[in-house]
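What you see is the complex with one protein chain gone and the rest in place.
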């Protein structure tokens, strides 16, 4: 950290800054920068908070040098984190296709979707039993009954199951019935929940909040790793912007940036981001060639009757076409990974 | 709800739409609109979800007519909701001044702040014992110890206490020690938490999420009223935008809109929104004359040593000047309320 | 257009609305909608402005039914607009690769870039002679001298040239020296300039403004077609959002939406959007598979010495790798276009 003093700052101002640094257990060094003075905090790896200095008299700028991210960063671990589900791997260079309905509605629906997406080539099944809904009057999910149906679908199809948990009780149930516990966008900064699932033995999927910066996302993942759970997938699902032609603005350019900064696998959810069925396939392909490790796609046997998010759900035959299209892109991406450093 | 069909839609398309409407228990009526047909859903008060129709063949537009908000709206209750704390009232036309540190740090700090803000004219004391922090490595609050210190400060000063709860356990403790339970911006759509505090006997303060639309905010409040708790204060605290001169963008123009749409009191938190001490007083005054029922101001005896949010905290003497300034504006606002319809 | 009256509206209110409609030269019809009345404006193709009715007494909602876009929409012209430059076509199903420096700096630089991008497979050359720069103290471009150098580079390489014009004088010069006139993001709503280039005989490339909605973009293109110029390419180049890991947020999901709504070709500029060299190739590939008709890529022989936008410019060898990568994706996209309706 470098603390740059104002032009007119006094010797006393500089001493006060250095006293605070010392009081926090760091060492400091005074440096001339332009016609002004700067104070350097010596330890690089873990810096004190910038805020502590910004309000001291005479201080002009506080420039952090180290990054607040630790365990999720490439500095902490250079090789990619890989998750294994039986013979399936996530994050090892292949592409993971997750599909399923927004919400589990009944046995017939979830089994129909599960079979159709497995047949089309999906690698995992998604489905919500606890649905965070903007309105209290909307369908809130089947709860434990939904989890049991997901477990049944897994037994029928062999597909590992991803499902969302929203509190202590649903985490415990999800641990029992599911393979991956999802933390939804609206709970990305529900730190009590992050601490709880960070202690879970189940792999986690952490969706980016719709107002989360890159750093916010990485620090929420840091909560998970810091609590002891190394098996975390990040998921971009669209952010809030003024742009009103899609439900959220899919921030696809975060994918190559995350690839560079973190060793965790990165998924993309084009269904929730766009909100329009006809945009899902183009955006899923775009996510793949931008370097994502997987996509999550909503599929419903009859979207017009879906209890939740019908307009963005693909019909089974549309999903099959998308899956085939992604499969035909796979050799291209495999080649890219080899030739491009 | 009005469902407008495409120009080339068929008789069959229209029948299918009307069948779905009937299947949901509503009646319908076909209307000619321009050279096209429209189908009207008859019951006004509670409409089916638009999404159910948007994907049916032949449908062009689905136009909702009723508003999804029920209990928090002026239609449900035209007179203002008023909260009472001893002789103090919130929402009855006066202006409530809430002040205190971001986080409770120790007995000396909280008592010093509590006394100074009471002497300056504050109506309530704020202070965090459970702090949602972006990084797991930042100070997370003193927990129950912090709540006990807040209760002590209340005993010393007579000021009612507002404090944040973040999960089941902290809600139970906050119910025991505090007068108002705050739901923070990051938990505005933590629906499990909303359902829990909606069952609390304590009044609630619900902060707007940084990516929440007006409707999102009202519907989160709807969760609270729907669960049985009518004593809810809304609080604007800044949204995420590209504008980078302040920490968040204070969306002050939501105040007159909320005033019109809901009977709940509306507070503004200029401290978290701006992130800069020097902007707090101008924005607090602006909130008052825009019609807010109160403001929440961060105050710290020595901001440069604050464990959290120092740069936005006022020093006690700065807060006293702001409180005096707001008091001198009060007669003006009282007159406004009488003369302006 | 449908005008929905409030529950308590009077006969007089309805009559007043119908009088205004008649005064504007339209016919109207009263309809019962739910327990309320609605007034329908009869002519579909061109509606009066909604604003005219929103403020009349008794009016609750004004619902537009027709879309403000006319000439750029698929309704006005269902087949794709195709631009031809010698043997090259834009918008006819192939993929156009535009490359070149942000700014023309000198003869050596522009010729070196032009030759290298032609050899790598670029279809057109881009380069700025009039640069809109945020600061008056930054390099503003070489002006006419830059245009002459671009014309020289075209002569040397055979590549058609795209360059930006910013006012009357530069439009006239660009018409003389260049093949396509670009209107930059900051001038997307400079309507005086739009009217001027709308009368030009040269094809146009219109960049989306960083705060432009889909409708804003289409209506700016409407200015161009309405002024008589049918040869317009639209270009997504990133919007302003809170997300700070990239310079702008590339809104790639607008591509399939534009594809659906307009017959004009759509390009994407990942260089300006991301601002980081390492993200350009993944985003260019993503643009291609999302359905864009082309991309614009910044290339500089030595980005560290570029007078403008160095950090986002590819080195010639990096561009060659990207061009090869896009070429290997082309058969995939050709197949997609055939199999997917």
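Just so it is clear, A, B and C label the chains in written order, and each chain counts residues from 1 on its own.
Just so we're on the same page, a residue touches a chain if its C-beta (ideal position, glycine included) is under 8 Å from a C-beta of that chain, and two chains touch if they have at least 3 such contacts.
None of these values were measured; they are calculated from a predicted model.
> Which listed residue (C:187, C:231, C:246 or C:325) would be found touching the missing chain in the intact complex?
Considering all chains, including the one not shown, the answer is C:187.
> So one chain is hidden, and I want to know which residue out of C:8, C:25 or C:136 touches that hidden chain in the complete assembly.
C:136
> Of the listed residues C:30, C:56 or C:152, which contacts the missing chain in the full complex?
C:56
> Footprint of the hidden chain on subunit B, which residues?
211, 213-214, 239-246, 249-257, 260, 270, 273-274, 276, 278-279, 281-283, 285-291, 321, 325, 328-329, 332, 335-336, 339-340
> Which subunit C residues touch the hidden chain?
20, 46, 49, 51-56, 68, 70, 132-138, 140, 166-168, 170, 186-187, 189-193, 209-211, 215-216, 219-220, 222-223, 226-227, 239-240, 277, 303-306, 309-311
> By the contact criterion defined above, which parts of subunit A meet the unshown chain? Give residue numbers in ascending order.
2, 4, 31, 33-36, 40-44, 61, 63, 65-66, 240-242, 244
The working rule: only the chains that are shown with their structure count from here on.
> Quick check on this structure: which chain has its C-alpha centroid closest to the centroid of all protein C-alpha atoms?
Going by the distance between chain centres and the overall C-alpha centre, it is A.
> If I list every residue number at the interface of subunit A and subunit B, are over half of them used by both copies, so same, or under half, so different?
same
> What is the distance, in whole Å, between the centres of subunit A and subunit C, each centre taken as the mean of its C-alpha atoms?
31
> Could you state the distance in Å from the CA-based centre of subunit B to that of subunit C?
Averaging C-alpha atoms per chain gives centres 39 Å apart.
> How many angstrom lie between the CA centroids of subunit A and subunit B, rounded to a whole number?
The answer is 27 Å.
> Can you tell me which residues of subunit B touch two or more of the remaining chains?
Those would be 240.
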